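Apart from one protein chain that is not included, each protein chain of the complex appears where it belongs.
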Amino acid sequence: MLKGVSLIYLQGIEMKSIKRIAILASLFLLFISVGTLSGQEIAIKAGTILPINDAPIENGTILIKDGKIAALGQNIAVDSDIRVIDANGKFVMPGMIDVQSRLFVIDSELNESRTIAPELSILDGLDPYIEESPEVAAQGVTAIYITPGSRSLIGGSGAVLKLNGSKDVGEMLLKDNIAVKAAIGVSANNESSSLGRLGDYSSIREALLETKIYMHNKEKYEREVAKYDKKMAEYEKKKETKPAEKIDKPKRPARFRLDPTHEVLAKVLSKEIPLQIEAHRVTDILNALRLADEFDFKLILDKCTEGYMIAEEIARSKAPVILGPVSTSFNDMPRLEYRNHDVRNAAILSEKGVKLALGVSGKDGASSKFVALAAAIAVGNGMDKGMALRAVTLTPAEILGVADRIGSLQVGKDADVVILSGHPLDTLSRIEMVLIEGKTVFERKDQQ
Amino acid sequence: MRIYVILLTFLLLVTVFIAPGWAEVTAVKAGRILTISGEPITDGVILIEDGKIADIGTGIEIPENATVIDAGKSVVMPGFVDASAVQPVRGDLNEQSSEITPTLRISDALDPQSKVIKRVVQTGVTTLFISPGRQNVISGLGVVVKPTGNIPQQMIIKDEAALTVVMDMDPTQGNRIPRREPAVNFYYRRPGTRMAIIWMLRKSFFDAQQQADTEPISDPNLAILSEVLKDEIPIHVNARRAIVIRAALKVADEYGLKLIFQECTEGYRVAEQLAERKIPVVLGPFYYYPGSIGQYREGRQVNWNNAGILAEVGVKVALGSGGQPDTIDILTAATFAVRHGMDRDEALKAITITPAEILGVAERVGSLEKGKDADIVVLSGDPLDVTTRVEKVILNGKTVYQ
Amino acid sequence: MKSRSHITFISMFLIVVITGSITHAAPVRRKLAVEAGRIITIAGEDIKNGVILIEDGTIKAVGKDVDVPWDAFVIEAKDQVVMPGFVMAHTSSGLDRENENMPEVPFISTFDSIDPISTFFEDSLRDGVVAMLILPGNNTLLGGTGTIVKPYGRTVEAMLIKRYTGLKISLLPSPNTSRMGHMQRFRRYMSELKDYLEDYEQRKADDEEEKKPFDEEIDVTKQSMVDLLNKKLTAFIYCNRAAYVPKALEIQKTHGLKTVLVLGPDCYKAADLIAKSKLPVVLAPQLIIWETNEQTNEEEMKVIPMIFHRAGVKFAFQTDTSQYGSRYLWYQAATAVKYGMKRAEALKSITLYPAQFIGVDNRLGSIETGKEATLLFLTGDPLDAQTWVDQVMIAGEIVYERAKDERLKKLLEPPLKIQEPKDTD
Partner (left out) sequence: MIKKRFLSFLIVLSISLCLTSFGNEPQVIAIRAGKIWTVTDGVITDGIIIVDNGKIRAVGQEVDVPEGVNILDMSDKNIIPGIIDGHCHIGLSLDIFSEMDETVAAIAADMLILDAFNPHSKDVKKALSSGVTTVMLAPGYRNPVGGQPAVVKLDTSKANDWVLKRSAGVEFSLMNQALMFDREPTSRAGLIELVKEQLNEAKVYQEGFNPRLEVLNRVVDANLPAYIWAHTVDEIASAMAIIDQYNLNAVLVAAGQGDEIADMIAKRDLPVIYPPLLLSSKDKDLKRVGKMAGSGVKLAFASLAPRTDLNDLRTSAILAVKYGLDKEAALKGLTINAAEILGVADRLGSISEGKDADLVILNGDPLQPASSIEMVIINGNIVYQRLEE
């Protein structure tokens, strides 16, 4: 991290003081390395590094310090006594992210009967004692994004977890309140009516309108309280200076009851949290885009099964898309919404420049391990290889707002690293080792 | 080339002679051995050779190549026999298509992978009698199995062990009286009352008796029933209340049937008749706190000392787990039977030799005698003490649980 | 049970006749001495052939050579075992209906729905249980407050030990709400409560400032929750699966509640988390469950008391009132001993620990001087299946005698033999 900073700094000033800065920097560097020598330090010597955010690096080295990537590049000085992982001839990439995971989730416990419940948090619905995460981490998926069920119209907020194998949700949590999950036209049990889908759209719109009124009232209350405080201050001052004079005490405004539902939707309307709308049919996608225009919130399109029919429209709206199951085979009996599912959906959307994350949306938690396979299937049906790899690593991190920590191999990011025997999209390449924040989560023992 | 042939034959001869010595021999040493059939032995040894008990007693010299299982101070008993065991079967047990299905073989539906088998072995049970479901008047042929092997054929000891007849209110459950003929739904069928059940039982035996002389009997159902009439296959009658037991006795007298009662919760009310007719009884699911009889609209307080009274009067009593997966296991059932008044030795017999005799497999299991199967349970202390644990179970000479 | 010597008996008889006119209640003898073959004090070592001196229902002295005062009535129990009565820390039986259908009803109390003549109490007395905390069932978020009663007495007041104690919180979501919705409802209720208290304090402060008399009481429906927040009541939080345990601990930490965890069988997976929290635990009635191990697909038997015992958690047992459940507290302890728990620790889990959890260990739970003389006279070792409870003494008064237990006699002896008419047809 330091090396990057000094470089930029150097460009900014004239040569005379460079020498002084350089000495200072090297001293500082020495100090850090001495101080944290005891800190957990690992170096990975790799055949090909795929940093995702820019071109692959041949025969590069990654230096990891205290769970973060300290340095990355062709010729990095590596002290002799730190742990070196020999991965030459192998590929090294950042941990993959499954954006539609059902891990740690028991479906029967997720669907809330109340249709509008944005204040719910997925963290209350998770069961960390489910044993499926080691198998998923062993396939190179280091982070997952879980959202509440899609039976209620606005189901609550999703969260990103790291599969570090701990049983405590707090230790796994990377970031919560990622986005509020909403769904238009999703049939509960495989029968859907167009009237029903229209009803979905209008009730979400109604909820957003109520929130606007709520925000307005709240501002009015805050203004009143401010006025009241000012008057109280004057009242206090006047009381000290002229105690005798009789002044009536300002009246405290009635308490404004905070409603958690509207508090969360207010954050959506003020663009703090994006609204993730699950829409399959063309009409539902257009409804979602129209909602985003009308209320001007940050929209994330979820599933988007028939997106290929209106690819330009989506591209123009600049809304990022979390694409539903790349192939319907991942969740056994296909649902009504997948009637017009086309496996080339990913290729068409990404070609039109849509910001795309690929999801597996399998039938149970363990199918999150098929993220690399889903990317390979997308490439097999026309998607560009580089875009597909980015769609399971950096793009989902950017969409979910956690790109500062994970998604690519860059100095300063978490050291979530996967070492494979071959290219990630070559399904037959074996995963040799998976590290999360420098700690080994999986290591191939048998040389099968 | 000839030299090789000679060498080969010589080798063959040698192996033939030494082979028995080489056969896998295990010896079980224990502080106290309850043989059930004979006197208990202290500090005895059991020699096991390819699954059978070769020798049992004190002071038997153990061949050096035998693998020795030293059970130290713990108590050794023969493997328990559960005469009304839980069914390790997947899917529904009851064939609803007709009320009389004698040809149904539950052995076709055995599931060696069933999770129930592992639980049953851990309670010390090494032989199980599995009967078909209880929704039909004549529900089919049960089978005696051992909880081992990975395909059904390896489990079965005695197929077509008994015909199961259910006379209590169970077969009427779920049937609706047809308002208009022809009955639309599958469940519009005959037995709505206990009278109808008994009538159907009499009718099927009557038909079988008529056909008894015509060889060969065309209808497979009646073929089975005629074998039953000729006492080649025993009948297990499921009955709980006294009036039902008496009705069964009437039908038995009419057709000269050899009965065995299952469950028999109110058996103590007809103890003398059962003793007179020498009818053995397999007492069904055991409750820590026996309240009312089952949930079939017959809620009547039941006597806790049922087993003790029947044993006292001379009825052959066996204790079974009654086909309910999570009732108390068979050893605890014996302990509570003794708590409620049954004699200790009678209770130990009731879970080993008596059920073996009732099922007709007493020549192979049920007690520790020479020539019988080597099914052994090692307990951490007195079997009738609640804090005693099953430490090891040996089935056909091989340790299956420890 | 024959008395030791005729002289003391006659003298006692005289005293009773004289005092009989004064105390018209059952002849509660002021001074008693129990001579037992073996005394299990729970607090200390067992005493062989010891004596317990009892005065006005409380234990005066326990020991091997305690001199018996001349006017003490001697109870002869040479061939018996005497131990403190069993205590049940949590049960919902004995009520006519366990659950309210509205999710938040902290203001109701089980005191109003205990049914004294229910057979549950008669059975409990016969099985040696002398005190139980009755709380509402598991289907309501804030179920209501509990009552500690003894299973003896014709009216609820007679049975009462402690009226307003324990508040039931159940994390089991009601049928059509998700777990997230359930937790959110709890948070919403607590934030509304905090707002209400803030306004209340505000109003109080305003009135004090103007020296006006402030007589507004806290809303009666919120009183029990307010007592919970300032630790006057203990929260009994029910978690039916391991995933709820972190949520329960979160509630305990954020609101600083005095808490006892009531666990379902699946919660063994969170055993070390519970051990770290050092909270008292009431185990589920079902002690042994079978779990399929994901990797090997084999079924493994999980003995829940042993898992918690090895993790160092102090727990109490519950009885299982389901059709096939083991209804005896002593059998629950025996099962734990069967799988390796030490006898002394197991016996504590049915006497002293539950008494401590529900806050009555100043009177019950062990035989020590100063505690209430609530004793069980057993025919043998408490964990032996052949042992029966011969007598139960509560506060110095014999309330149950096996010899006079008509129902038990009927259950064990055969009914009178009715001659069957010879079957002729």
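Should a chain be cited, it is by its letter among A, B and C, assigned in written order, with residues numbered from 1 in that chain.
The rule is simple: a residue touches a chain if its C-beta (ideal position, glycine included) is under 8 Å from a C-beta of that chain, and two chains touch if they have at least 3 such contacts.
Predicted, not measured: the structure shown is a model, and the values here were computed from it.
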item	value
Residue touching the undisplayed chain, where the options are A:N59, A:S329 or A:T440	A:S329
Touching the absent chain when the full complex is considered, from A:D364, A:E398 or A:E432	A:D364
Identified contact with the non-displayed chain, of B:E49, B:D111, B:E227 or B:E369	B:D111
Absent chain, residues of subunit A that touch it	132, 135, 138, 190, 327-330, 332-334, 336, 343-344, 348, 362-367, 369-370, 373, 376-377, 379-382, 385, 425-428, 448
Touch residues of subunit B, complete complex, unshown partner	89-97, 101, 103-106, 108-114, 132-133, 140, 150-153, 185-187
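The rule we apply is simple: only the chains that are shown with their structure count from here on.
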item	value
Those chains which touch subunit C and also touch subunit B	none
Chain whose Cα centroid lies at the greatest distance from that of subunit C	A
Distance from the mean Cα position of subunit C to that of subunit B, given in whole angstrom	41
CA centroid of subunit A to CA centroid of subunit B, Å	60
Parts of subunit B lying in touch with subunit C, wherever the complex brings them together	115, 118-119, 122, 246, 249-250, 253, 268-273, 285, 287-289, 291, 301, 303-305, 309, 324, 326-328, 335-336, 338-341, 384-389
Of subunit C, residues touching subunit A in the complex	173, 176-184, 187-188, 191, 195, 199, 202, 241-243, 246-247, 269-270, 273, 294
Partner subunit C, residues of subunit A touching it in the complex	109-114, 117, 119-122, 124-129, 131-132, 148-149, 156, 167-169, 252, 255, 257-258, 260
